[in-house]
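One chain of protein is taken out of this complex; the other chains stay put.
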Amino acid sequence: MPGSKRQLSYWKFKLHEIIYEADTPAGKTFDIILFFVIIFSVILVMLESITSFDAKYHDYLFAAEWFVTILFTLEYIARIISIKNPSKYIFSFYGIIDLLATIPLYLSYFFAGTQVFLAIRALRLLRVFRILKLMRYLGEASQLGRALQASKVKIAVFIYTVLILSVILGTLMYLIEGADAGFTSIPKSIYWTIVTLTTVGYGDIAPQSDLGQVIAAVIMILGYGIIAVPTGIVTSEFTRQASLDKKVHSNTQVCPHCLEENHLEHSHFCHKCGSLLNE
Amino acid sequence: MPGSKRQLSYWKFKLHEIIYEADTPAGKTFDIILFFVIIFSVILVMLESITSFDAKYHDYLFAAEWFVTILFTLEYIARIISIKNPSKYIFSFYGIIDLLATIPLYLSYFFAGTQVFLAIRALRLLRVFRILKLMRYLGEASQLGRALQASKVKIAVFIYTVLILSVILGTLMYLIEGADAGFTSIPKSIYWTIVTLTTVGYGDIAPQSDLGQVIAAVIMILGYGIIAVPTGIVTSEFTRQASLDKKVHSNTQVCPHCLEENHLEHSHFCHKCGSLLNE
Amino acid sequence: MPGSKRQLSYWKFKLHEIIYEADTPAGKTFDIILFFVIIFSVILVMLESITSFDAKYHDYLFAAEWFVTILFTLEYIARIISIKNPSKYIFSFYGIIDLLATIPLYLSYFFAGTQVFLAIRALRLLRVFRILKLMRYLGEASQLGRALQASKVKIAVFIYTVLILSVILGTLMYLIEGADAGFTSIPKSIYWTIVTLTTVGYGDIAPQSDLGQVIAAVIMILGYGIIAVPTGIVTSEFTRQASLDKKVHSNTQVCPHCLEENHLEHSHFCHKCGSLLNE
Partner (left out) sequence: MPGSKRQLSYWKFKLHEIIYEADTPAGKTFDIILFFVIIFSVILVMLESITSFDAKYHDYLFAAEWFVTILFTLEYIARIISIKNPSKYIFSFYGIIDLLATIPLYLSYFFAGTQVFLAIRALRLLRVFRILKLMRYLGEASQLGRALQASKVKIAVFIYTVLILSVILGTLMYLIEGADAGFTSIPKSIYWTIVTLTTVGYGDIAPQSDLGQVIAAVIMILGYGIIAVPTGIVTSEFTRQASLDKKVHSNTQVCPHCLEENHLEHSHFCHKCGSLLNE
């Protein structure tokens, strides 16, 4: 029955359009519904974790959990059958997240402690960027991403330096303060150093001795100062990206005579050979 | 009586000048008095909230509250009668704030718990920008506002990313630490994650397990690092705004021949058509 | 005796050179000794404040206090007699600080609680900038000062906005949390809001209710974000100052024909009249 086959492939095509694209009204509606189901599923996970709430409304939460799981399962199947090359989706970043967000309830019948996967549902929130058709937004974000990408090495060097600093200063504080002040081991001391260096400062562990407080003060001022470094890196990179974007804009004229390319936006004559430029 | 009518409209005009404008001595005096009454009303609300103070001086505070309320009422009525189109003022941002700042005491005779509106009085402090005739200041602030406006999308993407990060890391910490360490539910865990990520660090909840402290350290370094992102966004935008403003300054000459506008500050000849520029 | 008078004025001149200038070896030695006496006096004040230390070595500290006071007194007198116009020094910033740093011990015989003035000794540490002959350093610092000066208005608007925000959010938290969670009055609530907004986060007061924690999270993210504003202001101003300094450097060529000054560094022809430029 080639007709029904063609009809099937028509339905696949239709399904693909709805699920993977967001330009048609149907696709848009699907994406918005999906977005709210994801939000709902994340809130559900949160509510389940509140003991008093779970005790009271356990049956409702359990039903809602099944509801979400079934919706996610149907969506996952639809995504697989509507795409030409299913393995491409299955092993993609979103494919793996979608699977892991779907299976916790199923797995809970076989294993204990599969709630860990529930946390993954939050990752599905990343879909919002696509759902809201944030082409423009993604453009902005990608400038952000590009800036971070370009300063990757500098950031790595920075983090490595911070870690070495934490190990050295943490060990020092362990030797000075000792177990009485809460610095019970070097790892705990390093933890404290990071808490202080990043200016978080819980106060669950705090130096008691005079020398310890002096070194703590040094660590704080250090931390207060070196926050300037990542900021400086990212800002300078941002500024560079912005000026690059601007350069590309002005770079539209080419001298017909000497082929010089880098003209100011309003130039009429080539700054290199003096020939008249075409608009 | 057309004369008394004209006199009335003259008074309206006079009142309008005093209340809405700040160029005349009378208008200036009105604005300064208003400013101090607003400050006084805000301090009053604060003092009422201090139980020991309120117990001692309740009658004085109550009288002062009536004094402020009557002044505000008179001002509100004056604002309405002196403007040509009252509804324009009533439904404006300041109009609504002025109303809400005036009515709490009246409402307290009908309903309980209307003190909430008292907090709105603080919003009246925004008037100070106008009162102090901060045209120049507003110019500066508007550059600030323009910079924030221009980087709105980037900031939204940033906040959204921080929120998703908080949900994921908060859930993770809930699974690792559990209720014993104060991570009693996922929402509370997310609250803790935000406290840590923003380097606030109250310390009312703090990780106890080794793994929890390792992840906490990662969150801290993350938070310490990603503060660079909004800073980079705003700074790069500020720098761009500043250079735009500079460009606008130089933009005073227009070529009399080709109407080209964007000349360098010292140009004497149009870079577009070679015509002599007027100074 | 005109000779002795001339000799006296010679000594005054010599004294002035030693005390007020730092170019001669004697002046340098004086400044360095003064610097260490100031440091010593500040450490003295600190040691006196440690009860256990003061109980043990009270007599020594008291003697040292007299020693410092006498040195400061002699210096103050020398400064007055060696200057032509004493009142100019006496009412200058440093003159007032020097006096207030000298008198606490004398005053303690007449009044109680004059230790407050001892804190002013720390202000004398500002002399170090002059003492170390930090002309160059002051140049750098003045660039810093100029940047802050230029962005004064923007910073004032920023601080005013932060304060209004603190008043509004503090009042809100007072209404939500109430006295049980430590939010005993609106001023205390505002204090807590500032603690949170600036990401200090002591944790002595912390929200207990769910809604309170949600708003606290919003305040934190707000504070985490708006730290970008002063940074952006100062950085953009710094960059501008740096480019201004650079502009001045390139500004060495003057057109011999039209006297135009603002040429690019490598220009050979005047952009204004086309004349050949001299190097």
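The letters A, B and C name the chains in turn, as written, and every chain counts its residues from 1.
One rule holds in what follows: a contact is a pair of C-beta atoms (placed from the backbone, for glycine too) under 8 Å apart; a residue touches a chain by one contact, two chains touch by 3 or more.
This structure is a prediction, so every number in the text was calculated from the model and none was measured.
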{"item": "Residue ranges of subunit C at the interface with the undisplayed chain", "value": "42, 45-46, 49-51, 115-116, 118-119, 122-123, 125-126, 128-129, 136-137, 140-141, 143-144, 147-148, 155, 158-159, 162, 187-188, 190-191, 194-195, 197-204, 223, 227, 230-231, 233-235, 237-239, 242, 266, 268"}
{"item": "Touch list for subunit A against the chain that is not drawn", "value": "153-154, 156-158, 160, 164, 167-168, 171-172, 174-175, 179, 184-187, 189-190, 196, 199-203, 206, 210, 213-214, 216-217, 220-221, 223-225, 227-229, 231-233, 235-236, 239-240, 260, 262, 271-272"}
{"item": "On subunit B, residues whose C-beta touches the chain left out of the figure", "value": "199-203, 231, 235"}
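Definition applied: only the chains that are shown with their structure count from here on.
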{"item": "Touch-based graph of the chains, sorted into line, ring, star, complete or other", "value": "complete"}
{"item": "Rounded Å distance between subunit B and subunit C, as computed from the means of their C-alpha atoms", "value": "30"}
{"item": "Subunit A and subunit C: spacing of chain centres that average the CA atoms, whole Å", "value": "42"}
{"item": "Residues of subunit A engaged with two or more neighbouring chains", "value": "199-203, 231, 235"}
